[in-house]
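Just dropping this structure here.
Note that this complex is displayed minus one protein chain, with the remaining chains in position.
Each chain carries a letter (A, B and C) given by its place in the written order, and its residues are counted from 1.
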Amino acid sequence: MPQTNFIQAINQALSEEMRRDPNTFLMGEDVVLAAFGATKGLIDKFGPSRVRNTPISEAGFVGAAVGAAMAGARPICEVEFASFFYCAFDQVCNQAAKLRYMSGGQASLPITFRAVYGAMGGAAAQHSETVYAQFLSVPGLKLVVPSSPSDMKGLLKSAIRDDNPVIVFEHGALGRLREEIPEGDHLVPLGKAAIKRAGDNVTVIAIGAMVPKALRVADKLVKESISVEVIDPRTLIPLDETALLESVEKTNRVVIADEGHLRGGAAADIAALIAEQGFDHLDAPIKRVTALDVPIPFSPPLEKAAIPGEDRIEAAIRDLMGR
Amino acid sequence: MPQTNFIQAINQALSEEMRRDPNTFLMGEDVVLAAFGATKGLIDKFGPSRVRNTPISEAGFVGAAVGAAMAGARPICEVEFASFFYCAFDQVCNQAAKLRYMSGGQASLPITFRAVYGAMGGAAAQHSETVYAQFLSVPGLKLVVPSSPSDMKGLLKSAIRDDNPVIVFEHGALGRLREEIPEGDHLVPLGKAAIKRAGDNVTVIAIGAMVPKALRVADKLVKESISVEVIDPRTLIPLDETALLESVEKTNRVVIADEGHLRGGAAADIAALIAEQGFDHLDAPIKRVTALDVPIPFSPPLEKAAIPGEDRIEAAIRDLMGR
Amino acid sequence: MDITKDKLLEMYRSMQRIRHFESKIRDLATANEIPGFVHVSIGEEASAAGICAALRKTDRITSTHRGHGHLIAKGGRLDKMMAEIYGKRGGYCKGKGGSMHIVDFSLGILGANGIVGAGLPIATGSALAAQVAGRDDVTACFFGDGASNEGTFHESLNLASVWKLPVIFVCENNGFGEFTPMRTVTSVSDIAVRARAHDLPGVIVDGNDVLEVFKVASEAVARARAGEGPTLIECKTYRWEGHVVGEAAILGEYAYRSKEEVDSWKLKCPLIRFEKWCAENKKIDAGELQRIVTETEKELDEAIAFARSSELPAASEVTDDVFA
Partner (left out) sequence: MDITKDKLLEMYRSMQRIRHFESKIRDLATANEIPGFVHVSIGEEASAAGICAALRKTDRITSTHRGHGHLIAKGGRLDKMMAEIYGKRGGYCKGKGGSMHIVDFSLGILGANGIVGAGLPIATGSALAAQVAGRDDVTACFFGDGASNEGTFHESLNLASVWKLPVIFVCENNGFGEFTPMRTVTSVSDIAVRARAHDLPGVIVDGNDVLEVFKVASEAVARARAGEGPTLIECKTYRWEGHVVGEAAILGEYAYRSKEEVDSWKLKCPLIRFEKWCAENKKIDAGELQRIVTETEKELDEAIAFARSSELPAASEVTDDVFA
């Protein structure tokens, strides 16, 4: 089977789902020419009514996606860099997330948002945000952070079919990762974690771009007979709490690796879950490996220092193992 | 000494600091007539140039506060309900919080934002948000959540004098709480927690409106010889980690009470800190008492069910004590 | 333009239903029988009635914090609205929404909204959905003069204009945003002027004249339905009551506008004006109008009875309806 990268995986998912459901349409800044490549060629397949370049008006077009969903469409709305969600936070947090609940369940809002997040090499503070932490406390949203092309395709397809607002995050530095993707209608359900590597001594819960890093560390440490289990929640909302807690029950030690910040980040969210529900299985403190609490700096050595690398995952594991 | 309520405390702080520093000025929607009362009479003291009603343009005037601070002023910017920050999230998260760091320390941004948050009785989902959780992961901001009039006055005065963007949150249902405020230039430093009640068996870390609730529960349980320590972080950034950890070291049991949501909330953030740095002192799981993960509903019985009440704080304490 | 008698009766009924409903809501909120913030639209009935009379059932509307009137004019049921405002399970949103968040999807009411300016992108998107699906439904979007200072106003007008979306932007200019006079925070005195910034027609209409509103709305709807794009209609009007029920208790009476000003607008009551017009033009006799009033009183009484007798939601319902 051919190797597929992230961008191609996204393109396949969009193409298949837009073909499958004529209620879907795509909009966002420059989706026609596809700055990042993911939406390339869709204009030829689906035409200008279903593939629309928007003005640079995030609040306007994100809000329009909300309205379109309320009126029976199934919009796929791209927000280039996840940091630009800040320009449309009301539309996501106060409208999309809440309208169903506030209407007593009358409204259904099948919207898929896509955005690129994370430090990708010199994009600097305003373009490198790991924004998902700020959506965690907004009931009504689903949050998807795939770590591989195959998961991306399967999760994005599920997101598009979901009847709720779902945000699918794509790490800006994972674009070249390649793998085989199962043929056919490959779906990955929202809310199922994946054990990316089984192990016995320490659980590493890794999110998004941290998954490949954690796997490399696990590869390395196995030579020293440290057996690391790498588990990827894949979706932060809904969160597969059972899978995470079961892993901790097995290993009794946990590191949570996330590119977001330490304070108020997704790692804190998962740590709190385990400290509450998995406490009795823990033999050691819950370690977090995250970005430093600074805006992401521009200069490469500073950026590298700010975001969590393999060295820090390894150090955390060794610390827990006393080695 | 006279009893002062929250609104009066804010008014005093604003009035004193605006008199003290001619670089300060106040702007926001309806600050002249003062919908909530806190800014009442300031127009008469400081005139229309320093007390300005803005258009309903949150991104515009919050961004203007940022620009004014960069140009040497010390703006105090009111955003009525904290939920309206969503309309100005870029200006707070991507501009105010980051400009100093991105400029390599050239810019200093002495801005004080004020906003009312929380469930206040039928304000419904779009006006009842506990927004501070979403600013926790934004390095560069300071977050203040006072629980009493005296703290409000002292913290707000410190916030105005601080050279960084500080957001001061005021719970919408605490307006009538009264207490004596020390005379003179009453300042409470940012970053110092307050032990609101000392105790030995369980620590309750309570934020904002949860503090009076926790104190009432502590009052009740002392009759059953359960000694509850109630500690109020007062500022979430900077966080007085030492004080929180010391309390846990003493009591070995902790409940975190916050009106924000469970997932991704301020309670999760503090729980993660303790699970990492206070783990060895813990005898029991870290309990969180928070709002349910639903948008805050309108109808009074639903609102009551959604937000954390004294009953739930009490239950969590009893659970930890095995009683 | 000739308006049929049925249309005239429909508009009058709308205005009466709004006036009765809002007056009652004001009294109930003043008496603390209703929780939360309540904004009523007494004095502004003609714009809601005139615009919605130009719409058909499959057309949609978005509304605001001051939304009861729009919802009623689009056919909203008084009983379910009243029950919602009481926070009862029998309400439109099972008590989860309240005054600022009432929705009726079956009538194309996409909702009141507590966030100023939030309805504009939603209405634009609703019109976009119609265009993508090839249906000719129109969406009308109500908002205030204050909302026209939000960026979403301009972003929506631009998007709707570029894509020629079937949407009618209806600015109810009542001269105030909360307690702040429009002229102190808005650079222009006519919001309609702002249409030019987005190359769409901007029309000013006497918002207290339901017939004029209906005429202008009908043209805009026809344009939209024909694929010719959006229109901005500015209805000049006034709210008789405070911004929010209960404000006088905090601010005092006439804290930001004079009694004379308020009284002068009461003389321009859209209902009385319509009644006079009917009498002068011998269109509808007073008895027929009076019957509508009587029917409306009855409808309102029943709505209140329904709301009062409806149950409060159970605490266990709090977790329902977050996700589909």
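Operating definition for what follows: a contact is a pair of C-beta atoms (placed from the backbone, for glycine too) under 8 Å apart; a residue touches a chain by one contact, two chains touch by 3 or more.
Bear in mind the structure is a predicted one, so any value in this text is a computation, not a measurement.
Q: Which of these touches the unseen chain: C:22, C:137 or C:150?
A: C:150
Q: Spell out the interface residues on chain C facing the chain that's missing from view.
A: 149-155, 157-158, 161-162, 184-188, 193-194, 196-200
Q: Hey, which chain A residues sit against the chain that's not shown?
A: 29-30, 32-33, 35, 37, 53-60, 83-84, 86-87, 121-127, 292-295, 297-302, 304-306
Q: List every residue of chain B that touches the chain not included in the displayed model.
A: On the chain B side, contact with the omitted chain comes from 23, 25, 49-50, 52, 54-55, 57, 59-73, 75, 90-91, 94-95, 99-110, 139-140, 142, 162-164.
By definition in this document, only the chains that are shown with their structure count from here on.
Q: Of all the other chains, whose mean CA position lies farthest from chain C?
A: A
Q: If you average the Cα atoms of chain A and of chain B to get two centres, how far apart are those centres in Å?
A: 30
Q: When the C-alpha atoms of chain A and chain C are each averaged to a single point, how far apart are the two points in Å?
A: The mean C-alpha positions of chain A and chain C differ by 40 Å.
Q: Can you list the residues of chain C that touch 2 or more other chains?
A: Chain C, residues with two or more chain partners: 93, 95-97, 101, 113-115, 151, 322.
Q: Which chain B residues reach two or more other chains?
A: 59, 83, 86-87, 124-126, 293-295, 297-298
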